[in-house]
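Only a single protein chain was left out; the remaining protein chains are all shown in position.
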Amino acid sequence: MSAGGSADGAAAGAVSSTMLLALGIVGGLLCIYVSGFLGDVVGPVIAGIGAVLAIIWGADAIRRVASYGLGTGVPSIGYMSLSVGVISALAGLSLATKLNIHMLGPIAGFVVAVIIGAIIAIVATKIVGMKIPIMLQCTIEIAGAATLSILGFAVAIAGSYDMMVVYEHVVATGFIAVLFIMCTMAIQHPFNACLGPNEDQLRTLKCAASTAFLSMTLVGLMSVTTGGLGWFVVFIVGLIGWIVSFRAFVLASCNDAASTKWAGLWPKVEQ
Amino acid sequence: MDPITLILFIAIGGIMIGAGVHFIPVGGAPAAMSTATGVGTGTAMLAAGAGLTGLITAATMTGEPFYIIGIGGAIGAMIMMGITMLIANLIYIFGVGIVPAASKVPVDWITKRNQEAYKTPGTEGHGVPVTSFVSGLIGGLLGGFGGGLVYYGINTAVNESTFVTDPAISIGLAAILGVGVFFINSVIASYNIGGTIEGMHDPKFKRIGTGALACAIASIVVGIFCVILTGGF
Partner (left out) sequence: MDPVTLGVVALMGAVATIGGAAEDLESDIGSQSNPNSQVQLAPQMGHLHRMINKAASGEPVAYGVWCGVAGAIAYLVMSLGMMPLIAIAMGACVAAFVHAIYTVTSHMGRIVGQSQFEQPLFMDVLTQSLGPIVGHGFITSFCIVGISYLMTIPLNGTPLHVFPLPLLAMLWGIALGAIGSSTGDVHYGSESEYQKFEFGGGTPVAIQGDIVTKAPLGAKNSMDVVNFCAKFGGPLTGFCFGLVVFFSFWNTVVFGVYGGIIVGIIIVILLIIMDNYLEVFARNKYGPYEEE
């Protein structure tokens, strides 16, 4: 339980959630598919950017559902959905191989995530009795974002969304676990970190972009042995994206703070 | 392994994990301030810590029959829970200077000791009393055994299928899916108890049936997709 002062009720924001949803699904899927045609230098970068878009979308969905107060803190729904995401991503790739339709993989993973996410949310609201009106929609959204982010990064490491290649370079080496926990952190951290009565959607999204690009930088490092020059491009693009978004977040924070000080005591306030 | 057996392994494992979470005494943030009985962390967090320790010890038994892998996981999770609660009690007693006391019952179920008189007024108990301690061990047993079953089921299914031949891949798959099934069930169960519980003497414990049912449905669905994943349908 994190004792936050966040208001109960739907969280409003400057950026429309529908736009972020569209950006996450279409952008994420498109980037993963397009990366297949672009060779091993540009391809991984595009896949990584797809994952970044999905993470930003997921962070916004977490923000909407966690504003209601889940009773167990913000991270819980994050790692539940990411677990759905990792299972769906792998199931999607396997299904495509089983049916022998190579192109089906990412979409199938996304659909599986929607199905599992929906059933878990229905179980949580109908059987367990959670009273959060947007639970269904948000769990589906976070699970979908989780699948796309894990798939995007896995494709960036393996260089292809072919099942065997992903299994060999991402599952057998254990990187899948790191992707799982890193995406969990990247998706649930922004809202958890910015929580409070003065939380602001734009600042949270800037934080989301910085965590997403940081993950992309790390993915760049992780693909050193598999890709040719691709890893370096992913690393550099991630690093530049991170610097830009992190700078924006720090500036926005210093701007919005009650006061920013480099020394001294707190001001006197009336009780 | 045929698909129905695999789904059964995952569903039974999931139910055990979900039921186990109900036994683990956690007080959430208030317990870290000695304001509530139980271990001072989140339900899903402690369950995950114990269960994943169980998964590590279960996997050292890879190659043994399923009950040995399950028991191996159960022992690992029980030892982790036991040592953690013992050290937590050491800190409560010598670092904070309080006597473990439950608030939901006037006398301890197992030792029949009075709890009310030892409780700080204005708190909902503190520390891990003996009933909560035993309850936590049962939670570790169920969670570790369930995690071991899920790991065994997926590892065997992948090994037997012609889909994947490299054992490194099947171990990696079984481990990450075990972690996934564990997290899903422990979070659903912790939603069911609303984040905190004192152990098996807590009135909230009566909701264990609901929690087990919820975990069963979720695990069966996950199990169906795990069948696809391991290459058979």
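Assorted remarks:
Going by the order they are written in, the chains are A and B; count residues from 1 in each one.
In this section, a contact is a pair of C-beta atoms (placed from the backbone, for glycine too) under 8 Å apart; a residue touches a chain by one contact, two chains touch by 3 or more.
Owing to the predicted nature of the structure, the values given are computational and were not obtained by experimental measurement.
Every visible chain touched by the undisplayed chain in the complete complex is listed here: A, B. Annotation: of B:Met1, B:Val158, B:Ile171 or B:Ile197, B:Ile171 touches the absent chain (contact as defined above). Among B:Met1, B:Met16 or B:Ile75, only B:Ile75 touches the chain that is left out of the view. In the full complex, chain B makes contact with the omitted chain through residues 26, 28-29, 31-35, 39-42, 45-46, 48-50, 52-53, 55-57, 59-62, 64, 68, 71-72, 75-76, 78-80, 82-100, 111, 113-114, 117-123, 125-126, 128-130, 133-134, 137, 168, 171-172, 175-176, 179. Touch with the hidden chain on the side of chain A covers residues 1-5, 73-75, 78-79, 172-178, 180-182, 184-185, 188-190, 192-199, 203-204, 207, 210-211, 214, 218, 221-222, 224-225, 246, 249-250, 253-254, 256-263, 265-267, 269, 271.
Throughout what follows, only the chains that are shown with their structure count from here on.
Per-chain Cα centroids separate chain A from chain B by 27 Å.
Per the touch definition, chain A reaches chain B in the complex via residues 1-3, 70-73, 76-77, 79-80, 82-84, 86-88, 90-91, 94-95, 97-98, 112, 115-116, 119-120, 123-124, 127-130, 167-168, 171-174, 176-177, 180. The touching residues of chain B, when paired with chain A in their complex, are 28-30, 42-44, 163-164, 166, 168-169, 172-173, 175-177, 179-184, 187-188, 190-192, 194-196, 210-211, 213-214, 217-218, 221-222, 225-226, 228-231, 233.
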